[in-house]
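Complex shown without one protein chain; remaining protein chains in place.
Naming follows writing order (A and B), and every chain is counted from residue 1.
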Amino acid sequence: MTSPYADPAETDDLGLAVDPDAPVLEVEDLRVEFATDDGPVTAVDGLSFRLHPNETLGIVGESGSGKSVTSMAILGLLPSTARVSGSIRYRGQELVGLKERQLRPLRGNKIAMVFQDALASLNPVHRVGAQIAEAISVHRSDLTGADLDARVVELLDVVGIPDPAARARQYPHEYSGGMRQRAMIAMAIANEPDVLIADEPTTALDVTIQAQVLEVMERIRDRTESSVMIITHDLGVVAGVADRVMVMYAGRTCEVADVESTFYEPAHPYTQGLLGSLPRLDSRSSDRLARIVGNPPSLLALPPGCAFHPRCPHAEVPGRCSDERPELRDLPGGHRVACHRSEEIEWRPQEAEAEGAAVHDVEEVE
Amino acid sequence: MFFYVLRRLLISIPVVLIASFLLFWFVRETFDPTARLRTSRDPTVIQRETERLGLDKPIPVQYGKWLKEFVKGDWGTSNRTREPVTDMVRRALWNTVQLIFWGIVVSAFLAVAVGVFSAVRQYTIPDYVLTGLSYIAIAMPPFWFGLLAINLAAFKIPEWFDLDERPVDFVGLHSARKSGFNKDYLRHLVLPVMTLSVQIIGSWSRFQRAAMLDVLSADYIRTARAKGVPRGKVIFKHGVRNALIPLITVMAVDIGLLFGGLLVTEQIFSIAGMGKMFVDALLQGDIAVLEAWMIVVAIFVIVFNLLADLIYSVLDPRIRLS
Partner (left out) sequence: MTAVAAGSGTGAADLPAPPEAPPRSQWQLFRRRFLHHKLAVFGLIVIVILYVLVFGASFWVPNDPLEQDVLLGTQPPSGEHWFGTDQLGRDYFARVIYAGQISLKIGLAVAIISTVVGALAGAIAGFFGGLVDQILMRVTDLFLIVPAIAILAIALKKFGGTDIVIILVLAGLGWMSIARVVRGQVLSVKEKEFVEAARAIGASNGRIIFRHILPNCIGPIVVNATLAIAIAIVTESTLSFLGFGVQKPDTSWGNMLYDAKGNVRFDEHLLYFPGLFILITVLCVNFVGDGLRDAFDPQSRR
């Protein structure tokens, strides 16, 4: 498929406001509530973002930040206990409130998803090739028989699976972890979707395999010119592939910026904390990794004011951080942040280390 | 595959031998084959019979002798009917195989249907009704169900609806001088098969519902939905196929239960099968029949377990038989 969008250069812009081309996906004031035994829980609270053509957006957050729930909401895959409100528009078409039957033509066709745990996400009793073929034949009746088989083999080849014809006849348990994830990707790109959502695509994999899978994803994106959402708890994953990064905390956005700004001028203390916890090649071996103090908050009992303030090294408590919820606001350069004090905080990577007293680092928390 | 089957059968031989030896011992301890001669006035009769049957020898020797003859096809004669046990078993086995076959077919079909339906419609009124019924089916003694079913289907319903003819029969598998697969057969089959299956349908459907719920919340179901696969296909192609796998294990374990159910079912419906043969033999101390019965049933159960293993390996590609 060739992209309906002309030159990638003119489509990608950093700010949400400046937008020469219509976004592929627009999420506005998305709110997802779950009915639980202990009362309703707001997993996503007023989330808004846009995905532009041929853009890769990284969504970063700890577990409970609402990032996966958001991706499920887009495809309408949330359980029936979830209440979704707000708006999700794909090319101007409203998806919230659509019936399963109306969403189906979109799923796997225009919007496709790569899930985290490929072993669990592939059906153990069907051959990998058949599962990929199903993804195609559900949406296209014209491709059958040998043509369909050939297409499946081609897809497996594209994602870099050796001996694809033989591999197509194997079952998921006969694949290695990295190959399974590639097969998932092959399945997701089978219909050359506009939007590819990858939910923690590399989390379950070894570091070297992670790199390979990310490389495949990047290659695919360039080839099919689709827009990609990479959802992860790992800023390291995002650094390599994303154009823009959205950091989420407790169901809300705390920072949106292009990938350079995110890494070099993070404006939100949470982003800074996440960055501080990344191992760096240029750090001395004696440097300890910084940690974010404490655990992510329970969505049942969110702290008042800024949800991050109990863990924030810069919070004014008592003060506006504990009293007033910060709204997302513009900083120069298309950078947006939801923090009262971001202008007052200076980001110095090594400083975060001083906070290292407490227990959990981000990874453990996940 | 062939070698797997062969090896499994070879492995089960000692199990069958040990089981049959213990039961042989148990039966010999329980019954005295010379009991019917007690009334004889000649005191040497008992002793002569004891020697003739080798009852003065130790149990293992007796068992060895019996086993040798059993393998050669001489299963002894019934001390009740004087008929060779082989003939009795052959006749009884055919009736029982029919019952077991239909019992498994009906149980599996209904249990899967009910379980899948309940799981897909979880927490709806039909789900609650079916769940309630399966609780009752599990709690009901099967023999009571059989009697109630006769009472209802053969007498109450014709009475209420003023029918000239009973919709079902409840004696044997065929009317006198009839045979073959026809309406008469089905009329006879309905109640015994339901009696044999009711408890099993209840428990298998509960199990199938749980397995299906597990499967429905599995990641690969989400993947199928994310691909845009229609709901029906998600449920059957991706769901049921996976949910059947654990059921097979349960089915294999419950085969013994099904044989136990035969004792009651064949008694109630006067079907001359293995179950009735056992009860009659036990009531009358018919040792040769009891001994043969044990070993035949044990072999049957083992073969069914093997069959279940094979089905399992077909359903689940992760299992390799080797």
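By our rule, a residue touches a chain if its C-beta (ideal position, glycine included) is under 8 Å from a C-beta of that chain, and two chains touch if they have at least 3 such contacts.
What you are looking at is a predicted structure, and each value in this text was computed from that prediction instead of being measured.
**Q** Write down which of B:264, B:292 or B:308 is the residue touching the left-out chain.
**A** Of all options in B:264, B:292 or B:308, contact with the hidden chain holds for B:264.
**Q** Which of these, B:5, B:53 or B:138, touches the one chain of the complex that we don't see?
**A** Of these options, the touching residue for the absent chain is B:138.
**Q** Which one touches the absent chain: A:200, A:225, A:243 or A:258?
**A** The missing chain is touched by A:200.
**Q** Of the residues A:23, A:64 or A:326, which one touches the chain left out of the display?
**A** Of the listed residues, the one touching the omitted chain is A:64.
**Q** On subunit B, where is the contact patch with the chain that was removed from view?
**A** Considering the whole complex, subunit B reaches the absent chain at 15-16, 18-19, 22-23, 26-27, 29-30, 135-136, 138-144, 147-148, 150-151, 154-155, 170, 209-210, 213, 216-222, 253, 256-257, 259-260, 263-264, 267-268, 278-279, 282-283, 290, 293-294, 297-298, 301-302.
Heads up, the rule we're going with is that only the chains that are shown with their structure count from here on.
**Q** Taking each chain's centre as the mean of its CA atoms, how far is subunit A from subunit B in angstrom?
**A** 54
**Q** Contact residues on subunit B for subunit A in the complex?
**A** 218-220, 222-231, 237-238, 241-242, 245, 315-318
**Q** Show which residues of subunit A lie in contact with subunit B when the two form their complex.
**A** 75, 77, 100, 104-109, 112-113, 115, 117, 120-126, 134-135, 138-139, 171, 173, 184, 187
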